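Removed: one protein chain of the complex. Kept in place: all other protein chains.
For clarity, chains are labelled A, B and C in written order, and residue numbers in each chain start from 1.
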Amino acid sequence: MIDSVGRAAETPQEPQPYAELGMKDDEYQRVRDILGRRPTSSELAIYSVMWSEHCSYKSSKVHLRQFGTKAPKSEALLVGMGENAGVVDIGDGWAATFKIESHNHPSYVEPHQGAATGVGGIVRDIMSMGARPVAVMDSLRFGAADAPDTRRVLPGVVEGISSYGNCLGLPNIGGEVVFDPCYIGNPLVNALCVGLLRKDQIKLATAPGPGNQVVLFGALTGPDGIGGASVLASATFEDESQAKRPSVQVGDPFMEKLLIECCLELFAADVVVGIQDLGAAGVACATTELAAKGTGGMDVRLDLVPLRDPRLRPEEILMSESQERMMAVVTPADIPAFMEICRKWDIPATVIGEVTDTGRLVMTWHGETIVDIEPGTAADEGPVYQRPYAEPAGQHALNADDPSRLARPGDLGATLLRLLGSPNLASKEWVTSQYDRYVRGNTVLAQPADAGVLRIGEVMPGASETVRGIALATDGNGRYARLDPYCGAQLALAESYRNVAVTGARPLAVTNCLNFGSPEDPEVMWQFAEAVRGLADACRALGVPVTGGNVSFYNQTGSAAINPTPVVGVLGVLDDVRRRVPHGFTGPDERVLLLGETTAEFGGSEWAHVEHGHLGGLPPRFQPEVERALATVLTEAAARGLLTGSHDLSDGGLAVALAESCLAHGVGATVSLPPGDDPFVALFSESASRALVTVRPESFDAFAALCGKHEVPCTTLGTTGGAALSIPGVLDIPVETLRTTHEGTLPALMA
Amino acid sequence: MSAARVGVVTFPGTLDDQDAARAVRHAGAEPVPLWHADTDLRGVDAVFLPGGFSYGDYLRCGAISRFAPLMGELVPAARAGLPVLGTCNGFQILCEAHLLPGALVKNAGLHYICRDQRLRIESTATAWTSAYTRGQEVVIPIKHGEGRYVADAETLAALESGGRVVVRYLGNPNGSLNDIAGVSNEAGNVVGLMPHPEHALEDLTGGPGTDGLGFFTSLLKTMVNA
Amino acid sequence: MARAIVDVMLKPEILDPQGQAIARALPRLGFSGVSAVRQGKRFEIELDGPADEAALADIRKMAETLLANPVIEDFTVRVEGETAE
Partner (left out) sequence: MARAIVDVMLKPEILDPQGQAIARALPRLGFSGVSAVRQGKRFEIELDGPADEAALADIRKMAETLLANPVIEDFTVRVEGETAE
């Protein structure tokens, strides 16, 4: 039996399983008030998913607004927050769209498929803007490197990202791998995708034009990820719904690759009025969002949705999270051309409905009306919470526990090697060698560079030539954010921004993924509120707007939440990609320069973590003017061809930056530390806004003048060359030793 | 002489077709797109089967693609002497189509590997390697999960004695028998390689250097001499 | 010396992209009469001793923890020559 609108009106008292679907009493009551009757089970399915934390941002909305209200003026911003992904003008008629999204919990349950479908989902977001996806990145957090469950989760996650991303033909140009015991039951898998399109080809998720057809295309709809919906189906109906309902979704990257090519051909043929990817909440979300942003009405015949399992109930079809599906709005005249292109790519496509001007989303199931709602009430008018927040009880004590009390090392060379071989600083080659970084032939920089860099000139057939390039980096430091979420979020932005700048690119725009514990815990909510406030302030101070992002709450086991982990992605542009600055020391006889200022900042540092297992004090200071001046120097110097290599300073400080610079091309260096500085502080402090660069001796004066003009401190450390990293009187380590130390750790852990 | 026309085949799931076309252009020839479902080779002078995951590499790499309508035209043309290069998935397809002997199976280390690989050119007597010198060492990226070359002892012996091992790994990354990275057919017109010369064309992008260009300039040399 | 066979298949409700790709290709290759294909894994396990109840219990444990992923896969264990249990 079908729970139709008519039946719902006649049976107002029928009990409904809203609580099992995660709805609060007052939320359910609001749905009844909106409809003036009880919802049908299909309507309940729609409201429950659309009003979930995941889709409605009900706990985060009031805070995220700051990304808009505090946004710096930016002429580059073409599409801001609120769409599937933000779009940025990168010049010469080109635009870039990028976004980062989490797939944390699914990756814990089934690491391979969870991570794979995370990549699949973010790629479809980028496609839905009308862009060709051109690269992916992945920012990962796991429990302790030697924990047994890490050996289950990490290889699976990496294999999932690798198999899905490689099969799509998207180069993986960067990311992070971080270990910390706090992530043991809550690994973080944040996937980023970037796409390119012509500025005048932006597509939006909207369904205008009554009479236009609604087409569902891509994979068939199956019982994927609808554990919740089966509660619904079986609560009202005792019959057929005995089928198992997996909460795990399995991805089909081959289908997604075909979908990409098919969509690009559809865009090129100009047969798409509006488009939306199907992600969380599937058809429910796509139809309500498209209808809400269009003329306001849509009729859908849900029984036309092509199914992989014919037993699916309408509620389950609405909530199915089957992967590799898209929804398009197409004029009736263009339908034949649309279908022809889908046939060419072997993509199933079905007209399931029509745009109307009724202002209502109406769905039928074999002739019976099962949904009749105002789409905006589900898509835009969900509950909004002002969750209480309070500084964590232990916060003050944590900040007071300053690392200055920790014993400092005698042998700095041994300390460097221990840091360099520690899981967080060790080479990530075990991971990155499983990713194709070359496909499509436009990768200019990828691992181990600070940022991924792509040439954009040859992206689309017939594209006009341009010498521009884009750079992308993602960063986040949960330990800094634990010590001070406001500052920690700012430092995540600062590092990502700096990573883009050291390649010579001008930072333009920001995406972010905010990974936190439960918003119902006031102490977590405080961390969240502080992090958002910090990030919004930092974006304004650095002049880079937030274009989009994602919030992931409930990353906690029992009452133990993860460290607050805002992950920030920055996109930059190189006016001439041939001027990009390579990573590290690229040849002998070049001058090694340190930019920026070092003070003793060890709170949350790798040194405190690796050598003392200590987390306390305050993170390094964030000084936006200094960070901005550094980026200006780096990009100007790159454009003028003054730099032969670069590397930013971050985790592990100058010591680790020097070692990594040597490892990049197997070129050693002999350097001395700034006179008067404590060698330990000079080498291991993690003060922000610093970078290493190399210049040819003849470029030094011009570069020094540039630093002077922007008031960026520039200290000559020494010269590149030789087969060792040598700091006379402090340490002298063959590059080969650095290499075996750096490269041995992960393979040994994963063997 | 007008520019040589080199067909670049796209199967569903092919990924490196744009790279392949770029490589052909870099060498001074004209790339001609060929679609798997067509039965027309469009009069091309040579064919490049690029890498990727045709049909998702489901079942076995190259197993489904070899039945494509275009392959029905390509196989006899290759047997009749048309120069054909297959890299990575293209190599797998050529083996599945029995244009080349042996098979490519899962890497011994079980993981997909992307890295800049040192190789030695073992034969310059093919349509695609005449621009190199025998024994020349080059660095060209590899990126594959199923690149371990296997063949029975008899086939291996025939390949070795016939000078048909075209490229060998220096430091075997995947467990290939005899360190084989690429082989040719008896006539030398059909070559299959796991490495990706089309990703080693320019200093700006891809792997280090331009060592891959020779495969494409070889072809032009071969055709001028033909 | 006995041999046990473990067959591992995706659960019926889980998408099997590999099987689907094969099924879609068959008509094009001239094979008709097939309505669905599913692809799974088969493990042949050589035992040092006989395939007695203890050994089979061990193999079932092995299948559960290592050979199959119970989140998405089902498995069956049998001794070669016998039919599936």
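Here, a contact is a pair of C-beta atoms (placed from the backbone, for glycine too) under 8 Å apart; a residue touches a chain by one contact, two chains touch by 3 or more.
Please read these numbers as outputs of a predicted model, since none were measured by experiment.
The chain that is not drawn here is touched, among residues B:17, B:57 or B:96, by B:96. Interface note: of B:25, B:60 or B:79, the residue touching the hidden chain in the full complex is B:60.
Touch with the chain that is not drawn comes from one residue among B:150, B:187, B:204 or B:223, which is B:150. Residues of chain B in contact with the chain left out of this view: 59-60, 63-64, 67, 95-96, 101-103, 105-110, 148, 150-152, 175. By the touch rule set out above, chain C reaches the unshown chain at residues 1, 7-9, 19, 22, 25-26, 29, 31, 33-49, 55, 58, 61-62, 65-67, 81-83.
Quick note on the criterion: only the chains that are shown with their structure count from here on.
Distance between chain B and chain C, defined via averaged C-alpha coordinates, is recorded as 35 Å.
Across the assembly, chain C contributes 17, 21 as residues in contact with two or more other chains.
The set of chain B residues that touch two or more partner chains comprises 55-56, 58.
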